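Take this structure first; my questions come after.
The complex appears here without one of its protein chains, the remainder shown in place.
Moving on to chain A:
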Amino acid sequence: MPYRAPNLQNSLKRFHSLSEVRNELAAGTTSCRQLVEYYLGNIERQQHLNAFLEVWPDEALAQADAVDAKLAAGTAGPLAGMVIGLKDVLAYAGHSLQSSSRMLDGFKSLFTGTAVQRLLDADAILIGRQNCDEFAMGGSNESSFFGPARNAADPERVPGGSSGGSAVAVQADMCLASIGSDTGGSVRQPAAFCGVIGFKPTYSRISRYGLVAFASSFDQIGPITRSVQDAALLLEVMAGPDGMDSTASQREVPAYSQQLTPAAHYRIGYIADAIDNEGLNPEIKSALETQLDILRGQGHVVEAVDFPYLDFMIPTYYILTTAEASSNLGRFDGVKYGYRAADATDLESLYKKSRSQGFGAEVQRRILLGTFVLSANYYDAYYTKAQRVRRLIKDKTDELLRQFDFLVLPTTPTTAFKIGEKQDPVSMYLADIFTVQASLAGVPAISVPIGEDSAGLPIGLQVMAGAFREADLLAFAGVLTEEVVA
């Protein structure tokens, strides 16, 4: 029997978007304080899902009162009424920041990252920090030091990852939105597994200052929501140039939330090899084909396209991201902060023991792989070659996205799998096969729910657009989700 979320006996109904919340706040039928209490209650009742590592009830309630006062005074910011959870990779001054790792045991951030600060400045209410794969490395949330978050559609199954806790929190109504991070699909894939919307903007659209680095040339902050409007609004608030991140785009930020009216006709490409891929679950394939038929019926042009590099994406992605990760994680050495092995006897043993005890197996595997591909004797054979392949993949993807408004493909080859099911790391890595393309190319991509399989597990559809075409992408995502998100 497919698992169904418990029918929660709450005074409040489930909200799907901030605009619904704002209507009720305006009507006086609820308050920010009541909203926070409602979400705190949901978190409390669903602790078995292990979505939150830490909840900030006092702060959230205090912020709720402050926002209620601002609403009454007519001075509230654009996110007033939005209760948000943060993936445990986002720096928030005075709050623990652990990347779900033992390595950052006891570490509190001394500063607030740019995206989080912009949420606060827009009067968002932050309710807690959410479970994820350790250092955002994983596709199932199983690499978390704090144990896996569980899929609310079936707690025996994974929520996906790495932003697993963040997706579950939205799925199970513990907050209206979550802020995750996406390096190779870490927002889109768990969103697909949990039946919610996961959005990765163009690389550089949102400042990475305050995001714990996994692979710097891939990492991007992204929202997980129930509505396209909320995704648009959150992007609008968080995006834009930042003096603290030299790689952040200087482009002006459009008012995405005001530009959600879709065009009548789009040119849509789908990658034939992806749909014919033998690893693709037939139910997902069928759901995708149905969706393509609906789009054709709506008058859009839908065409199959060739993308010759599908087999190269996973190796390229893992060579480059592990290389960057091996360097980014060098700072966690037991010397300055975080976990330090108690039984170290000298400097070298301090490093070795702290890192061996502090990092989990998956993180260690990636550090070793990345160290290997950067080593002098193998650099050209792996890193340099992978950089070239990344360029080919990016150029071809960009070319297709000039020919078509959007590329459509499945978000994941399967629906949520069972916890403990994938023991082999390569089979776990192959679960990213459809999401890494947008990451390698740096283009925006969104996963939207398009139904469930026969076991009641959510299915996600992924749409990619050209760099900085988030407004078009979100408008089109609105078409796809019109009556889907429950």
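Basically, contacts are C-beta pairs under 8 Å (C-beta built on N, C-alpha and C of every residue); 3 or more make two chains touch, one makes a residue touch a chain; residues count from 1.
Here is the rule we use: contacts and distances are computed from a predicted model.
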item: Protein that the absent chain corresponds to, by UniProt name, given "Aspartyl/glutamyl-tRNA(Asn/Gln) amidotransferase subunit B", "Myo-inosose-2 dehydratase", "ABC transporter permease" or "Phosphoribosylformylglycinamidine synthase subunit PurL"; value: "Aspartyl/glutamyl-tRNA(Asn/Gln) amidotransferase subunit B"
item: Absent-chain contact - pick from A:K87, A:R157, A:R188 or A:R208; value: A:R208
item: Hidden partner chain, touching residue among A:T29, A:T75, A:T247 or A:Q403; value: A:T247
item: Omitted-chain contact residue, chosen from A:A27, A:A73, A:A264 or A:A376; value: A:A376
item: Where the unshown chain meets chain A, residue by residue; value: 90-91, 97, 99, 104, 107, 109-111, 113, 208-213, 215-217, 243-247, 323-324, 326-327, 329-333, 335-337, 347, 351, 371, 374-376, 379, 383
